[in-house]
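Note that one protein chain of the assembly has been removed; the remaining protein chains are unaltered in position.
Right, chain A next:
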Amino acid sequence: MSPRPTTSPRFLDAGEAALVVEFGSVVDPAVSDRVLCLDEILAASQINGIRELVPTYRSLMIHYDPLRIRREALVAAVEDTLTAAPAHRRASTHWIVPCCYEEPHGEDLAELAAIAGLPPADVAALHSGATYRVYMYGFAPGFTYLGGLPEAIAVSRRSTPRPPHEPKAVTVGGGLSAIGTFSMPTGWYVVGRTPEKFYAPERSRAFLLEPGDTLRFEPIDSTTFEGLHARAEAGEVVARTEEP
């Protein structure tokens, strides 16, 4: 973990029932560490009146009941936490996520390769060779934003969205990668598809990834994809964890 920055966060009101604790204005692992550290300590603190915590790249949104805890008391509790608590986060989990880059799954791989000026096989190799950090969820249930995309394929988003992709699409855009859980139009490039269900409300563990986890994509062929896809749809977890 990088040394803990010492600058004070900003406290921003999002109405009278949500407080944003903002540690920075950029996507950066050190800023994310501070967000997740506060998230973890507050989640364990059981401070009366805190209703829900939403970690994002650079801030933690604290939804609270202002009739149970005054804003000033909440700010003081957060400041105490930041001063007193060690900057240790729980050990993050490292995931191996199977991903098929072949047709028909990596439907935009060739388009992305043309923009990056690389052979499509190199794009897949670069994408699967990197280690990603789960920064945050957003957009839709189970949709994760991943940092750590190699510079060579860190392209901008499309100027206009493409038609809806399949659920479980692995995408690249805006300098990040992402795992989409629902079929939807996107401004990102679909480079592959994972058989894993990262949103499975019927499964006892509906969500697998925690913000701060790391992952790597493991290339699989389309025959392997079909097998794992069937198992995942039947409720099995087909992504694996290992020591980072």
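In this text, a residue touches a chain if its C-beta (ideal position, glycine included) is under 8 Å from a C-beta of that chain, and two chains touch if they have at least 3 such contacts; residues count from 1.
In this section, contacts and distances are computed from a predicted model.
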> Which protein name, taken from UniProt, belongs to the chain you can't see among "Acetyl-CoA/propionyl-CoA carboxylase carboxyl transferase subunit", "Succinate--CoA ligase [ADP-forming] subunit alpha", "Cytochrome c oxidase subunit III" or "Biotin-dependent carboxyltransferase family protein"?
Replying inline: "Biotin-dependent carboxyltransferase family protein"
> Any idea which of A:Ser59, A:Ser128 or A:Thr194 touches the chain not displayed?
Replying inline: A:Ser59
>> From the list A:Ala18, A:Ile96 or A:Leu118, pick the residue that touches the absent chain.
In response: A:Ala18
> At which residues does chain A meet the chain that is not included here?
Replying inline: 12-18, 20, 22, 25-27, 51-59, 61, 63, 66-67, 70-71, 136-145, 182, 199, 201, 206-207, 211
